[in-house]
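Missing here: one protein chain of the complex. Every other protein chain is in place.
The first chain written gets the first letter, and so on, giving A, B, C, D and E; residue counts start at 1 in each chain.
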């Protein structure tokens, strides 16, 4: 049995609240159960130096966890003087995923920086971050269109992310922390609403798993991401 | 006229929400108008190495701002690889203020780390942080008493903080950002409910100010802190 | 046509030379075409502090590129004062992959550090590193058995890695640099000789790809990894 | 009784020696008893990038302690790779104080960097630094006038700093180290010769103190700073 | 007796292999017995900012050791986040030595970066690096002449380096590790083929040595460097 009797292919209760930041051009507070991530999208009229003069924009992401977002306190990365390997890995993943659904030419020579800050962590923070980031990015881009700065919204496709895994021999959608820490395999999927693959990262925790299990994890992800994309659409409406 | 017709000695609308973190031993989401600070207090059974064996505890604080808590985005300190001078200064102030109202002997050999993270900044973030930190610390200490780990609550006195300043030649309580950025003088007060001084930091922005103005700022601070301490008591009740 | 008329499912010429380091307990110079990686496995009698007393060992990896291993010179990470995000990501992947085929209990309380240094880079350095790392690790572990320090070799399974990708609309095995930089999708597979999944990382470069393409990439990877595992066995013989 | 029978409102023997550096545009070796601080003011024809084109200059300060300026050796900040929180706090205070008495427009687009290096520390190093910094800055600015680079000296007002504190229940002027380490409260005042407030930082060490005590500390500070400003004038004559 | 019956004035077997890097403009894999150093010379069309517009070029060097080039593994400098003092010292020496035989005007406004990476270390890595660096630099410069980018090869003189030392009371040429670690004195010589002095660094390990011993070390160095310069000429032929 999963915690709170969730079905194997059932998401936790998910909410997406937009416009939560008074200052950011786009923002979304996304909750997957007890996992809460605050995402802001900041428009910067200018691109990094290495991109200047190419007639294209850039989308990048940063990720952080509040020190006590977790069960026990983690040291603050700013105080340690560097971002950990996990953080670096996650923010690269978020940025790549967003750029895969953004027409950088249509964005023009400006940069959007998406900040994903985990307020509370109960598993699946990176996939919640991506899902919320898509909302904040879309909102910021819509604003650019509204202001007449660009003609069409450069976000090319709905997209969301979810984690799946194998726990106690069963494939499950949207692992929460107690499941995640006991998983035999852990996979993060970033897919478009229509099931196009943007990124798949699957990892065996202790022993290898099979191609059939991989297929089942993919099937669960498609189901969950379909539901998430519907919620994103509703949140932006 | 002050924004939104505030009186010179009037606080912005203040709210304090406790227990907002699922995991932290104490927590408070404090709002001074559009300034929002999330504070958690984490109990750590153990003290820093240089304090071991002294039969005393320790209280320390860290402070951070979300990159887009402000009007324009600031670089993430974790990404830059160091905390800025302002951050260091503020977290030292918060820690000192909390220790001034904590009986470290009564706390026993354990450490409480208070994290103050600014969600949204509209002036007065450090004083909001101190005021909320007192609430989170008190809640965490009450929990230690409830669990029988210590006998009496080591927090010795109610305490809060507020900023005052001189704007357009008038002394004002609780500056918001537009006032703060135009102030001739800026002062932060950390006082006990009964007006005892814990910390005063007053700074002339461009030209020196007088002792009489200093007295008026102190008077305003006492009034505001009296009100804040009443709200703290209510929030913890 | 692929460079040098390679078939879509054909590896580049691969060689694995063991025992290339006079000092390291295990070593392998692995070449995938013009990609050359020098791998050493160093046995350290002791484990990191956080693992002490658990009766288990640890395997970890570090990765680096010589500054002029690439077409144009890259800055030396030691001189810049930090490892880049890509480096961090890769060395975490190598370490995870090795641990997935190592019985850490059987290893005993000792650590094996695997260093993968890229001498020359022509695409696929991370998968070449993993494939060579398995050889160096196996050799180091065999040495521990020979010296009577442990009873059985803790490496539980043959394992190798390869990159596949979609270039000009065709799925291809073992991309070299000119292909990699033009790929629509790029996927790294770490599999056991029998096809068990250890890690899959698939990324769309500009536009999403389909589940059918993913299946074809997996099929190519299985073929290539089967061949690589045979070469590993030969190299160790 | 205070050490060496000092009266409660009596400064330690203070000396200010100007022109001690062969190369710096302004310099002052200031001694408060056994506290010795070497201050240099360096004129830099150019301003930091963020100030360019504003027709204004800038004054900034740095602070350091020689490793063995203190009773026991402290680690060298350059070797540790970062300046400590206390150092950052102090150098920000010195810079702010100097800018409060400098007409940055009159200075023109150039920067003056004031370095305060503690040769020997016996309490009150930051206030000695500020007092000496005013002398070195004034000398450097006078040199700019002499060279015809600017028309009027941009230093607008005499200014000095002193620490006061409550020790054994008595308010005292200019604490030395043995007093400072036993103080119930510690306050640093930066005032103009005529008593205008530039900065006040008052801190309770263990228990809060009263408004009356604050007033008495301010009274002592005014007396001491009056005397220091007279010495500054003599030193520059 | 020296290891392997070497005579006191005999070099270890030395080989120099050029063109070992597919991408670098110049390269040399140099071996002094078991000490192996891979050197690349990278031409960069541009100079550091502080050299711009002077009509001169620049030659600089970097040095690193693979973590397991030594008997026991050393931590990777990139992972530690800084280059150690020894590394810094060595790469400054290499750069200075190369610039002493390079006509920077003749090089034109371009930079050559020489990377010396120690694959295996058995004593004398810095002198092997300098000797190999001269070969790689010469090759890169010859390429510039061949391409018509410059008229004459800016390398003004043949040059090589060797270590000598006093071991068991005897002066010896080209110390290997077991000798080096037992030496009473250790000296590194960088000389031109005709015996001109570019750099001498001689260090007593425990007790001072005499001027006569210094003379004998110099005599040995001249002999060895004569032989090395002949090998360099052959390698480039």
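List of remarks:
Rule of thumb we're sticking to: a contact is a pair of C-beta atoms (placed from the backbone, for glycine too) under 8 Å apart; a residue touches a chain by one contact, two chains touch by 3 or more.
No experiment lies behind these values; they were computed from the predicted model shown.
The chain we do not see here touches D, E in the full complex. Summary of contacts with the chain left out: across D:11, D:24 or D:235, the touching residue is D:24. Touching the chain that is not shown, out of E:8, E:88 or E:230: E:88 (per the contact rule at the top). When the full complex is taken into account, the listed residue touching the unshown chain is D:66, out of D:51, D:66 or D:150. Residues 21-24, 27, 34, 38, 40, 42, 44, 62, 64, 66-73, 76-79, 81-83, 87, 113, 115, 117, 119-120, 122 are the ones on subunit D that touch the missing chain. Along subunit E, the points of touch with the absent chain fall at residues 82, 85-86, 88-89, 92, 96, 100, 157, 185, 191-192, 195-211, 213-214, 218.
We adopt the following convention: only the chains that are shown with their structure count from here on.
Traced through touching neighbours, the fewest hops from subunit C to subunit D number 3. Annotation of subunit D and subunit E: not jointly contacted by any chain, touch as defined at the top.
Over half of the residue numbers at the subunit B-subunit D interface are used by both copies of the sequence. Taking the mean of all protein Cα atoms as the centre, the chain whose own Cα mean lies nearest is A.
Averaging C-alpha coordinates per chain and comparing to subunit D, the farthest chain turns out to be C. Our note on geometry: subunit B versus subunit C, Cα centroid distance of 51 Å, whole angstroms. Rounded to whole angstrom, the centroid-to-centroid distance between subunit B and subunit D, based on C-alpha atoms, equals 28 Å. One inter-chain figure worth recording: subunit A and subunit B are separated by 33 Å, centre to centre, where each centre is the mean of the chain's CA atoms. Listed for subunit D are residues 82, each touching two or more other chains. By the document's touch criterion, interfaces exist between A-B, A-C, B-D, C-E.
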